[in-house]
Each structure stands twice: as C-alpha cells, then as structure tokens.
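Down below is the structure, laid out as structure tokens.
Complex shown without one protein chain; remaining protein chains in place.
Should a chain be cited, it is by its letter among A and B, assigned in written order, with residues numbered from 1 in that chain.
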Amino acid sequence: MSHVDQELRPPLVLGDKSLGDITDDIAAPMAATPSTLWWVGFGIAFSALVLGVVAVSYQIAVGIGTWGLNRTVGWAFDITNFVFWVGIGHAGTLISAVLFLFRQKWRTAVNRSAEAMTIFAVMCAGIFPLIHMGRPWLFFWTLPYPNYRGPLWVNFKSPLLWDVFAISTYLLISAVFWYVGLIPDLATMRDRTQPGLKRSIFSFLSLGWNGSARTWHHYETVYMLLAGLATPLVFSVHTIVSMDFATAVIPGWHTTIFPPYFVAGAIFSGLAMVLTLMLIARKTMRLEDYITVSHVDRMCKLMLAMGCIVGLAYCTEFFIAAYSGNAYEQFLFRNRALGPFSWAFLTMFSCNVIIPQVLWFRAVRRNLFAVFAVAIVVNIGMWFERFVIIVTSLHRDFLPSSWSYYIPTSIEVATLIGSFGLFFTCFLLFCRVAPAIAMAEVKGVAQVKKPESLRIPQPEEAVA
Amino acid sequence: MSSRQLIFASFAHEEDLLEGIRALRRADVKIVDAFTPYAVHGLDRAMGLRPSPLTWVCFVCAMTGVLFALWFEHWSLAVSWPINVGGKPWNSLPSDVPIGFEMAVLLGGFGSVFALLGLCRLFPGKRARLATPRVTNDRFVVVIEETDAVTTPDFVHALLEPHGVVEFEERLAEEKVPW
Partner (left out) sequence: MNGLGFLSGSQARLFTLAAVVGAVLVALTVPLSSTHAWGNLLIASVYLTTLGLGGAMFVAFGYVTGAGWNVAFRRVPEAMAVTLVVCGVISVGVLALGMHNYAWHAHGEAGTLWFKQMWLSPQFWLVRAVGYLALWSVLSLLIVSVSRRQDRVGGTRLTIANGKLSALFLAVSAVTFSLACFDWLMALTPMWYSTVFAAYQFAGMMQATLATMILIGLALRAPGRPLHGVFTTEHLHDLAKLLLGFSCFWMYLWFSQFMLIWYTDIPEEVAFFVPRESGAWGAVTGMNIFLNWLLPFFVLLPRPSKRSGKIAARVAGAVLLGRWLDLYWIVIPALHQAHPESGSPLVGVAEAGSILLVLGLFTLLVSRTFGKANPVPRQDPLLEESLHYHL
C-alpha cells in the first residue's frame, strides 16, 4: 500500500496482527478473571438496578400518584426516559446496518457492542410504557388477540399502539441481527474452548457452524437483507415515537419535521453513548489496536453531523413558529426558551448544538478526554431535549388557570437511575460472555498481509 | 455404503485460497466446498456460486406481512367492530401504514433468517463438522472430490503448490455427508 493511501485510508487494525492474533486479542478478556475495575463498575450498576427495582415495586404497589405528574403535565419523566432510551438504541442499528450498506468498513470495530447496546437500551425503554400502564400485568391488552369483550380490538389508529408494534419489532429484529452476526464468532469461541460446560453452550448456540463457503454466501445475503430491513426500521421506530407527540394538536408537539428530526436526534444521542462506552471499553479491555483514534475521529464527525442536523431542526421550528403567524405556536416557543423551564432549554441547546461544535477541530476529535467529555455532554443534552419537548409543551396549556410546573419525585429519579443500572449491568455482563468485537468481520477488513517468508510455498512446514 | 475420496488443502491466506480455487476451476477440478474463518470477499465469484435465493424469500415474507397487517387493521376496526376514533373515516389507510410497515419488516427479517438456517441446515445443538480445527480461526480450506482418474492427489497438489498450500491430506468420507 502506498504512502498516499495510508493517509486517506488509515489501517483499521493497528499492530500488524495475524488472523490468529485477532482471535486471541478479542477472546482474551472473556477468559481472564474480571478486573477490579469491572467489579467496581458492576457493583455500582447492580446497586442502581436494585434501587430501580425497589422504586418500581413501590410505584406499582402504590400507583402512578407516586410520580410528580399533575392535571396539566400528564406526561413527563417517564416518557422522557422512554424516548431517551429508544434513541440510545438507534446508533447501534445505524452502525450495524446503515454503515454496512454504505460499506463503511470501520464500523466492524464497534458494531458488535453497539448492537448489544441497542438491545439493552430498547429493554430499558420498554420498561417505561409498561410501568406507566399502572397495571403492567395487563400489558397483553395491547395485543390484538381474539377476546370475550366483543371481540374488542385494539385501536390501530392510535400512535401508542404503533409504538407497541414498532418497539417490539425493533427489539426482535435487533436481537436477531445481533445473534446472526454472533454465530461465526460463537463457532470460533467453541473451537478454542476446552471441552466442558462453556464449550457445550458455545456449541449449542453456534448451530454447527463450520465456515462453509456456501453457508457464508447465503449468510452474507441474509446479513445484507437484515441491514436493508433494519435501516428503514430504525427510521420508522423513532418516526412512530415522534408521532406519539406530533399527531396531537398541541403546539410544540404537532409539527411535521418531528419524524426526521427525532430520528437524527436519536442517532445523535446513540452515537454519544457508543462513544462513551467505547472509550471505556478500549481502555479496560485493551482493544486500542482495534478501536483506534481514527475510529473515534470518524464517529465524532458523524456525531457532529447529526448534532448540526438537530440544531437545524431546532432553528427551523423557531423560524416556522415566527413565520406561521400562529399565536399559540409563537407563545409556546417563547415560553420554551424564556419561560419557567428556560434552564432546561438552555441546557439542551448548549449541550446539543453549541458545545459539540468543538468537534469541527481535528485536535479535539483526536483528544480522547475531550471526546469523552463531549459525549457525556451530548448524553445529558439529549435527555433534556426530550424533557423540554414534553414538559414545556404541556405545562402552560390553552387555559391559563391550569398552568403549572413539574418537579419529579424521588421515585421517578430512582426509576431513571435504575434504568441506567439495568443498561450497564447488561452491558458489563455482555463484555464477559461474548466477543465484544465482531472477530469474523474485523478479520475481513484487517487486510492481514502475507509475510514475505510465506511467499514461497513451503508444504513441508505444514501443521500435520 | 459407498464412500468418497476427498482432498483437504489448507491455506494461511485468503489470496492463496482464491488463487488456488481459480487454478482448480481452470483445470476443471470439482470443488466440493471451501471453508473460511470469515466471509472472503470475492469467494462466491471465484467458486461460481449462484446468487442466493434468500432475497426472494425475504420479499415474499415482507409483502405477506404488509398485506396481512393492512387487511387485518381494516377488517378489525371497520368490519368486525367498527369504532369511531376522533372522527376518522372507517377506511383510514394512512394510519394503518405504520403497523403495516412494521409487520413487513418483522416477517421479512424472521422469514429470511429461518430460511437461512433451513437452507444451510444450521440448528441448535448440531455437531459441527470441521475441515480443520483452525478453520474458524485462521485457516482457509478447500475440499476437492476425486471424481475421476485425472484428479489424483498428486495432480491437485501440483496445481495448488504455487499458491502456498500449507496442509494437504486425503480423507475418506461417507457418501451422505453433505460437505
């Protein structure tokens, strides 16, 4: 490879690895005993999860009254968390499916963990509508099954029902996509594990995979099909989430840009979460040769692009409110920026639009501490975005006598903490039981060079 | 039960495998299969595999999903138990579209994955038949059947030798093993 190509096409794997090295490097963290750091992380995450379980149990026992909702603000913390977590998941699908279709080979370093993140994030998201039902054990009423009440069918015209279908499809397809991607790696793990329980499990899950070219041929086709299906799926999921709001006649909720704007925002927040996790994982799991600085650089560029799209959408909303001449729209946006919740609006705007602009500078994109800080800021900002959209649109409605404020209760905060606990507990466990990087895919893009010594065939050196 | 004489040739690099396979195909040697640790770009072309029919399975499943969902939504809310929601017409196609789309994706995705598992005979608990234990790590293997008097091991070895074959062996396999 010439000097010129090196500059525009930096190697995706550093350190001149052989194929065997790649397997060893990626499989190593799974075989080693967990580090102290892992245990500390797991301890914190699990404690948070326990706190969440306690809070949710209390809430289910006592009722939705334990939340800070009131007559005016009927949706707040709970739905904010729901939209936040669904959004986090979207970057996983973007990286695994959209970038696959665009042949962005660098995705192979992060797609496995990003897909895992998608599944865990969607699980976290799913909790919130469930507990908001008040009687979560009756969740099956959302499914269209023949029943003795008529049969009274579910309301297919309701965006909330679209959500049921969208989120469950998303969870199922993401899980299948993830598992299909894992099969070859599970086979690799099977073949390098000593006989025993672990090996039996890998063997069971790897479905008898033997790397046949014919199987790979069909496998590649299915992988491409799943990517082709997951790409519009990821659009549809956040589109439908946005329609939970946009099909209402409430100023601040009803605006036609919501579908693409929510999708961009979701990917933006998800990329921030991917970066947060990757920067930790590459350090603690010694994967610096696979998740390189140039990988981080590319993800930063993508995050910056998404941030700019989100910023453009914010500005478009304000512009159209001014342009429309609609007094209610104008009041809403003035109130959003300058009203009682202006602190939330300012947090959102600076975290999502202003601060990420530092990513225009290459020096910042390649400074991992700076990137980590920006990713955390974007995570916070995107949570606030949903809070701002939901709460500021509701708290001062058409009837000034019912205007109110919203303060979350400790139960709601504990539930949010619990969802983070669930997410990180799952993620830390995942790092222990499955290869955190897609080995078979990294090998395909690593451009492992043939050592000069092997250029001449040496059959006598064959491993008998 | 009759048996087949198979030749297993291993390589350490994907270029070697591809070149070897091309050499074999030029010499009209019948290739049973090849085994690789990852999806080698261009291997399907080198082996002359036909495009996978799974795209059609996916298309048919997805169309079934969308048509069924649209019909069911219409039937349940306009025929079986008509409900007036917000004054929307009985025939509310626009609001039926989102679920129609989700069902297309769900059925298309699951349909093609199950078709893959069926077509390639992959199932939980299946015992893997490995060409060599290192094939899921860093070895590339091509399997050749000795169909006639010309395809002797010596002949094949001579063909593959310039392409860096690192391991070469003959094995007897049962007829029904679908390598």
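Keep this in mind: a residue touches a chain if its C-beta (ideal position, glycine included) is under 8 Å from a C-beta of that chain, and two chains touch if they have at least 3 such contacts.
In this text the structure is predicted, and so the values were computed from the model without any measurement.
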Residue touching the undisplayed chain, where the options are A:308, A:337, A:353 or A:445: A:308
Of A:199, A:254 or A:366, which residue touches the hidden chain? A:254
Touch assignment to the omitted chain, from A:47, A:66, A:316 or A:350, lands on A:316
Spell out, residue by residue, where the missing chain touches chain A. 4-5, 7-9, 101-104, 232, 235, 239, 243, 246-249, 254-260, 301, 308-309, 312-313, 315-317, 319-320, 322-326, 360
Where the unshown chain meets chain B, residue by residue: 41-42, 45, 51, 55, 59, 87-88, 94-95, 97
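Criterion: only the chains that are shown with their structure count from here on.
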What is the distance in Å between the mean C-alpha positions of chain A and chain B? 29
Seen from chain B, its contact residues with chain A in the complex are 10, 12-13, 15-16, 33-41, 43-44, 47, 49, 51-52, 54-55, 58, 62, 72-73, 76-77, 80-81, 83, 85-86, 88, 92, 95-96, 98-99, 101-103, 105-106, 108-110, 112-113, 115-117, 119-131, 133-138, 157, 161-168, 179
Counting only contacts in the complex, chain A reaches chain B at residues 18-20, 23, 144, 150-153, 155-159, 161-162, 165-166, 169, 172-173, 176-177, 180, 183-184, 187-188, 190-192, 203-222, 225-226, 229-230, 232-233, 236, 239-240, 243, 439-441, 443-444, 448, 450, 454-455, 457-459, 461-464
